[in-house]
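What follows is one structure encoded as structure tokens, with my remarks underneath.
Yeah, one chain of the complex is gone here, protein chain that is, but the others are all in their spots.
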Amino acid sequence: MKLQQHSFNTATSGRNTYNITQKIEQFISESGIKTGLCHVFIHHTSASLMITENADPDVRYDLETIFSRLAPDADPEYRHILEGNDDMSAHIRSILTQTELTLPVSNYHSGLGVWQGVFLWEHRTGRFQRKITVTVTGK
Amino acid sequence: MKLQQHSFNTATSGRNTYNITQKIEQFISESGIKTGLCHVFIHHTSASLMITENADPDVRYDLETIFSRLAPDADPEYRHILEGNDDMSAHIRSILTQTELTLPVSNYHSGLGVWQGVFLWEHRTGRFQRKITVTVTGK
Partner (left out) sequence: MKLQQHSFNTATSGRNTYNITQKIEQFISESGIKTGLCHVFIHHTSASLMITENADPDVRYDLETIFSRLAPDADPEYRHILEGNDDMSAHIRSILTQTELTLPVSNYHSGLGVWQGVFLWEHRTGRFQRKITVTVTGK
């Protein structure tokens, strides 16, 4: 059994999705692991991870529409307001999506389906450096 | 440390939940692994996985009721509409649940609690073949 762990930063520039699939595939490839698991972790509570359709960008546009309803900015009931109108909503969006994901590794690649991509979802409206750690294990 | 990986397909026939707990237990049993982890991954973005109560089917009926509110079909604001009224809602439901899950393996079985079952939740209304990959690691 082998184990490789790497961290990298992604610069975000506002509320949006950022495709990190190629970066993950690169770490799997470099690990030399044929069969196993690949764990992806984001070290933040106002940006998150998701696996969703990688083809039509309207899917991610519509996810934004719905999440703006589920976790509105500047809700009058929020108490946690000191960091801005987009901060508490960002924490809720993170809870409703994923802080960490595990993918199967099969035949030296991630086992993602044809239509699946891994996205960093930045929920804050400003610019941030987001740290991600990838751990690949297997044989 | 041992590692076993298997894939299987589940045929779905409409929006519903499908209990895959026994299939997962079977792979754990066949792996010969006593203590470790079992990872379950669905290779799709409009069907998902969840762990929920395995006893009263009304729990899953009520989950459907609430998810129909959180992620309505045919919402007038959706842009991603070419694949049908149930497609964008299916992507949202997948994001709000899980594409992958890890269970502890303890004493040659999954460590699921007495009332926990693992379900494939098909969010589309048509018929599909859904591919799932199970990876068991441990000793």
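Of note:
Here the chain labels run A and B in written order, and each chain numbers its own residues starting at 1.
Here is the rule we use: contacts are C-beta pairs under 8 Å (C-beta built on N, C-alpha and C of every residue); 3 or more make two chains touch, one makes a residue touch a chain.
Please read all numbers here as calculations on a predicted model, not as lab measurements.
When the full complex is taken into account, the listed residue touching the unshown chain is A:T102, out of A:T52, A:T102 or A:Q116.
The hidden chain makes contact, of the residues A:F8, A:Y61, A:Y78 or A:F128, with A:Y78. Although one chain is hidden here, its contacts on subunit B can still be listed: residues 1, 35-37, 50-53, 56, 58-59, 61-63, 65-66, 70, 96-97, 101-104, 106, 111-113, 115-116, 137-139.
In the full complex, subunit A touches the hidden chain at residues 1, 3, 5, 39, 41, 43-45, 70-71, 75, 77-80, 88, 91-92, 94-96, 99-100, 102, 131, 133, 135, 137.
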